[in-house]
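Just one protein chain is left out here, and the rest sit where they should.
Order of writing sets the labels: A and B. Residues in every chain begin at 1.
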Amino acid sequence: MTATPSTPTLKDLAHQWQDHSYAFLDESSKRELRRTMLKAVALPGYQVPYASREVPIARGWGTGGLQATLSLIGPKDTLKVIDQGADDSVNAANLRRFVSRMTGVATTTDATAATLIQSRHRVPEEILGERQVLVLQVPDPEPLRSVEPDISIARQMHADADYGLMWLKLYEQLVRYGRIVQGASYPSLVHGRYVISPSPIPRWDVPKLHQARHLTILSAGREKRLYAVPPYTDVRPLEFDDIPYAVEDQSGHTCFRTGVTQKFMNELPQDDGSALFELSDAGYGEKILNAAEGDGPAPERTYFNDEGRFYHDGYLK
Amino acid sequence: MAYVAARGGENAIIESEQLFHDLNGPLTAEKVRVIMETVPYLLDRVMGEASLYAPELAALAIAQSGGELYEAALLLRAYRTTQPRLEYAAVTEQGEMLTVRRISAAFKDIPGGQVLGPTLDYSHRVLNLGVLTGEGAVRHEATPAPEAAQPTYPALADWQRKVGLLPEVTPDTRTGHSVPDLTREPLLFPPARAHELQGLARADTGGLLTLGYSIMRGYGLIHPTVNEVRLGYAEVNLTHPATGVAFSAGRVRVSQAEIVTEFAGDSKTPELALGFCATLGWNEVKVIAGGTLDMNMQKAADHGEKHPAHTPEFVLYHTETVEASGFCIHFKLPHYVTFQSALDAMRQVRGNPQGVNLPGSEVPA
Partner (left out) sequence: MATPVQTPFEAKTQEVFTALLWALSRPGEVQAIPAGDDAFALIGETLLDLESSFYTPDETLRERLLLTGAPHVPATEAEYLFFSVWNDDAREAIRQARRGDALYPDRAATLVLPAGFSGQVWVWRGPGINGEAHMSVTLPDDLAELREEAVQYPLGWDAFLVGECRVMGLPRTTQIEVTPLQPVHRQPVPIQPVHRQEEK
C-alpha cells in the first residue's frame, strides 16, 4: 500500500526513536503496574495478579520489584537499592546501575534521603517517613504455599479468610520445638483481613511495617502478584496469646565497625571459631561512621532504640 | 575519605561481564550474520521460547549470550517488553498456511496426502567427518519434484469432525484484542484456553519434552497418536491501524501438532479426543510433547486424576523458560539475612540464642 503524506505510517505510530523508553518500560507496561499498585493499596495485603513483563534481568533477581520501581520513578526521585541490607551487594549494584542508566535519577545510600527504596530482604533501621516508598522484592508471595501448594485452593482460602492451616503449622512447630521456628517471611495479618508473606525480611523487620509512615509495595515478578501495605495500616505477625511473636535476639552483638548494638546484624565467622558482627544495614553504618567524622548528616531515629525497644510502645510483648 | 556503603560491588559486576564477553571473542555483525544463516532451527527454538519472531535479533541474542540459550531467550523477551503493540494479526487457519511438511501417524494416507518435506527423521546419524579433513564443503541439493506440490492442506481434524470421530467444536470467533493474551494478562487458574496454548507455545522445549515424555512413557491418562505434525509458513495479516487497509507483514515459520487418543467420550459412543500445540519456528519435539500435554490437561478433569503433568498449574508454571531458569540461578544470590534469621530460630531451640562467640554458652550435644 502507499501512504499519502497525511496518512500516518506504522513508523509514525511507533514511539519516537530512543534506544529505550524512560525507565525502560513502555507506557503500556507501566500502566499495567500502576493500575495494579492502586488496586493493591486499596486492598491492603491482597495479592493482585498482574501481567509481569520481562525486564533485562533474570526472573527471581528482583524483576517484580524492578517493574514497580520503574513504574513509580520520575526525575524528582532519589533512589536507594539494597540487597540483604547492603548497597554494595552485587545484585543491588546491578539494579541501581540499571535504573540509573534508564532514568538518570539521583541515587543515595541514605535511607532517609531516598524517596524510593528498592530492597531485597531488609527494611532499613532508620524510621522511614511519610513520602517514602519502600519496594520489597518478593520471591514467593503466597504465605500459604507451605501448607497448600495449589494456588487455586490457596486463593479460595484467602477468600474465605481461612487461615486455620497456617495456625496449625505454627502450632506444630510449637509442639515439636517448644517455640515457633519460622525464620524470615513471617506470616502476618494485614488490616485484620489478609495474611501476607512480608517477603523474606527477618522477623526483626516485620514490625516496621505496622502503622508505618511510609508506603510498602511488595512485588513478585516471577509469580506475577503484587500487594501493598499502605501507611498507617495494621500489620500483625500471627502469634498465640501465650507465645508472643519474637524478633531475632540481637542482645550481646555489637557491630565491629560502628559499635552499634540492638540492630539486625550479619554474623561473620572467624578462623578462630568466634564470630564478628556487623550492621546488616550498610547505609546506616555508613551514616554513623561519616557523621562521627563530621562528614554527613547525623543518623535519624531508628525503629529499635539502643536498648532494643521498638518505637510503637506495647506492640512487641 | 568517607566510608561508602556502595564500594566494591559495582566494579566487580562490570568486570565479570567484560570477562564473559572477552572469553567469547568479539561480537560482530559478521558473527550475527553467520548464525542467522547457518542455524535456523536454533533461531527457531529461541524465537519460540521468546515468543518474538525476529531472526536477526535472535541471532544477535545468541551471539551476545555466547550461545547460552536461556540468556538468549531472556534478551529477546526483555526486548519484546519495550515494543509497542500497534495492531493484532488476523487469525491464521491451518488450511491456509503454506505447508512444507505434514505427516499423520493415524492413517496411511490422508486427504491432501502425506508430505514428508524437510526432515532428519530418516537420516543416518553419522558425523560427516570428511568436512574436517579437508574434503571441502558438503552440499546437498534436493531434486525438484516433476510437479510442484500443492501449497496448502486441510486439517485432518476437520475430516474427523465431519465423520463424527471428533466432537464438533464451536469456533472461537474472537479476534484481535478480545483474544486473551498471556503476555498482557496474568495467568489464572483454571487457565483460559488461549492462555494455556500460549503458555505451551512459549514454554521451554526441554521442559515440555520432560513432562510430555513422562506422560508418553507411563504417567499418561491416554495413549497419544500423532494425528498430524505440520511445518509451514504462516502469513502475518494485519490491518493498517490508520488506513484500515489489510496487508501481509510477511511470513513466519510455524510448527503445529494434533495429538489424538481413542476412547474418549462416554462408554456408549466413544470418540476421539484432540490435543493441540503450535509454536513459532520449526520445532517438532516441542509441539508433539506440547500437544500430548494439552490433551492430558483437558482430559484430567474427566478422569478425576491429578498427576502433576496433567495439571495446567504444574505444567504451565514449571515449563516457563525464563521464570524457571531465572529462579534456578537466583539461588546464587546471597541469602545471608534469611539464613541468619533461621539460625536465630534454631539457636533459640538449642537454648543458645547468642550463637557461638559468647563465653559460657553451651550447645547441648
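Observations on the model:
Basically, a residue touches a chain if its C-beta (ideal position, glycine included) is under 8 Å from a C-beta of that chain, and two chains touch if they have at least 3 such contacts.
Bear in mind the structure is a predicted one, so any value in this text is a computation, not a measurement.
When the omitted chain is restored, the residue from A:131, A:176 or A:309 that touches it is A:131. In the full complex, chain A makes contact with the omitted chain through residues 15-16, 18-24, 27-28, 30-32, 34-35, 37-44, 46, 48-49, 51, 71-78, 101-104, 113, 115, 129-132, 155-156, 159-160, 191, 193-194, 211, 213, 215, 230-234. Interface residues of chain B with the unshown chain, by the touch rule above, are 85, 177, 184-185.
Here is the rule we go by: only the chains that are shown with their structure count from here on.
Mean C-alpha position of chain A lies 32 Å from that of chain B. Remark: chain A residues 1, 3, 7-10, 13-15, 20-21, 24-26, 28-29, 32, 49-56, 58-61, 63, 83-94, 96-97, 109, 120-122, 139, 150-152, 177-185, 200-204, 222, 224, 246, 248-249, 251-253, 264-267, 273-275, 280, 282-283, 285-286, 289-290, 293, 295-296 touch chain B in the complex. The touching residues of chain B, when paired with chain A in their complex, are 2-10, 12-13, 74-75, 77-78, 80-86, 183-190, 240-243, 245, 247, 313, 322-323, 325-330, 333-338, 340-346, 348-349, 353-358.
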